[in-house]
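Pasting a structure below so you can have a look.
With one protein chain removed, the remaining protein chains of the complex are shown where they sit.
Let's turn to chain A:
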Amino acid sequence: MAREFDGEILACEPVMGDSTLMTVTLPRGMAGGMVAGQFVQILTRMDGSHDPLLRRPYSVYGVDPDTDTMRLLVRPYGRGSAWLAERQVGQTLDILGPLGNAFQISPRARNLLMVAGGVGAAPLVMLSEQALARGLSVTYLMGGMRAEALLAPALVPAAVEYVVATDDGSRGHRGFVTDLVPDYLSWADQIFACGPEAMFLSLRGVVMRHRVGGKPTVQVSVERGMACGLGACLGCVVETKRGMRTSCVDGPIYDMDEVVW
């Protein structure tokens, strides 16, 4: 159940060139109930100001129930995230969460394919850990502008096959991460994706062209600009085949085939 709480920043680790992997305290017992795909909303107000007015959503990168902490991946690209990226160890954050639904691993799935773009890497790390704990095989594809923008291999669980693509070819495949997907389509039982909308459209094109009999299925984390995070304002809707659904409560995870693209 979501609640408003103060989380203390315990660590800030520079990652992916310009981003920060932030460790934040959670209320006791909350971490154990959090699942991959969920997010939190963080108040990123400048002191004494009404700006930025709305909270900023962050996918949970990982949780540690033993220390009651979570990790968040923060890339400074707007006012809110720039404010957050500047926070220091020891400062507290006003957090609302956990929010949203979760990635669903099918009971029959053996082989999972992760497709991550940029900070979309976050929830798929947590999902990979959950999958490994269940004895499943995971391949993690990640794309970025250049080598430094990728998640360092040390941050991806060791048992995961980690394959990368960069726009400039400075590491791995030169091109889009979705170029790598066809090689895994016959192997994967399920695909999980998180990244920019353009990546979803490209992924959808690749999958639709190659897949057989609707398999593998694809779950995507659909981020929309949102206000409340609780399904009240209806500002973040996703058009689905069953009508308008919220990205914050009904999502952010949707079956790709359910979404009207």
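In this section, a residue touches a chain if its C-beta (ideal position, glycine included) is under 8 Å from a C-beta of that chain, and two chains touch if they have at least 3 such contacts; residues count from 1.
Please note the rule applied: contacts and distances are computed from a predicted model.
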| Between "PTS EIIB type-2 domain-containing protein", "Dihydroorotate dehydrogenase", "Carbohydrate ABC transporter permease" or "phosphoenolpyruvate--glycerone phosphotransferase", which matches the UniProt record of the unshown chain? | "Dihydroorotate dehydrogenase"
| remark: In the whole complex, of A:110, A:173, A:211 or A:224, the residue touching the missing chain would be A:224
| Which residues does chain A use to touch the chain missing from this display? | 1-4, 43, 45, 49-55, 94, 96, 224-228, 230-237, 239, 243-244, 249
